[in-house]
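A single protein chain has been omitted from the complex, and every remaining protein chain is retained in its original position.
And then chain A:
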């Protein structure tokens, strides 16, 4: 008997076109269902329709049942306990100041006794290993830990269904993988039914039992992951989200598409015959623009040095990518270079002169343009139009207008900045910074929260900017992005920069901290690092 059943579900917001049309699928108990679609296709709305407390206002027709019982007839108690919902942002879901209280919150709401709460909280804390930071304040946890606490808090209520809305969007790749595997473990060990909306199909596709594809509110596909790879064409928007093994194989065949790297390697060994090395392009000679010499920085005298003897030369007109794991101090290094933080030791020279000899306001308008990790923190006005044009001299208006057209965000101009999507917010922030034509663009984690389509757009934009002579330095933990866009790559580890090379030798010489394309084709193809490299040999 089906656990959750959606029959002819249609939903529309008041006074708007129908958002969801005729959604029809069934989830067996203990199955993992992934809902996939481009942004705006209605997948979050569909997920929220499955949870009565979160269903948005609007008209809904069709029937959604859980265990044969319609969602409308569930009591508040049942609805809160049977269905657990994990939101996208780890930060906003946490409402109390201590981890132990967060775990107990849901149980308090449903009126459990002191003893009952104590036992369930202990049980769940033990299962997830949270007992190590049980008394910590929630604001001191990392993103991955916060999301884990959220899941644990929901599991303490003993749900039978877990609904997850892009839970790894705000997490770095390692935390994301760890999170998804924890959910898989829950599904397998407890038999939980999991319904998840995700972009990172590379990791999620092999874990799923069924896939539902939504496009503009209509259900395009409902079946197994293997068959999905057969149903998607290279022209559809979903193609970019598929795992690299699938995309590579789809160029030659329609059946038996490999989904994981391991399956893909078998395919590559038999199907790709041309194994010549790729030529390594010589780096063009450029003038040095920023020279950082043995910078060292720590926040307090008792703390360890975050940046230690960090030396780096940034050349004019290049695109330098600094990769490293989450929390390694890459952003701090960037701030030291740009004088936002003053290093305790070391010097930085900008165009031959010391950084301290520049005035602050000209430093940040004509020399450095800094895009923060969270572009939202840049916005101060009520409309995008005001945001871009307020307080800017008329001589720069033409340039802003040009950028608006090139980044194609005309439709956002009258909206509130917070109402725009993640990719649009980033474009707006980028224009704000490019207004003053800074010589060096510093981007801090530009791919956070972006889906694959937006990432592709960003790559094109950055490459265009570099063609026009803009110097760009970006800091990221997204290896595929860095391999595709950069001219030089450097690894940040233990406070220093290691191994500054062109992307091809950089990624080709690594075995695990490298792009999926390289992991897929090594050792068959010695130095393929991007999807395009692999495709050129198919």
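Everything that follows uses one rule, which is that contacts are C-beta pairs under 8 Å (C-beta built on N, C-alpha and C of every residue); 3 or more make two chains touch, one makes a residue touch a chain; residues count from 1.
FYI, contacts and distances are computed from a predicted model.
Protein name for the hidden chain, per its UniProt entry and selected from "Cobalt transporter", "4Fe-4S binding protein", "DRTGG domain-containing protein" or "Transcriptional regulator": "Cobalt transporter". Per the touch definition above, the residue from A:63, A:95 or A:437 contacting the chain not shown is A:95.
In the complete complex, the residue from A:10, A:271, A:374 or A:421 that touches the missing chain is A:374. Only one of the listed residues, A:12, A:340, A:500 or A:538, touches the absent chain: A:340.
Residues of chain A that touch the chain left out of view are 51, 53-54, 76-77, 80-81, 84-85, 87, 89, 91-98, 100-101, 104-114, 117-118, 121, 135, 138-139, 153-154, 157, 338, 340, 360-362, 364-365, 368-370, 372, 374, 376-381, 418, 432-433, 436.
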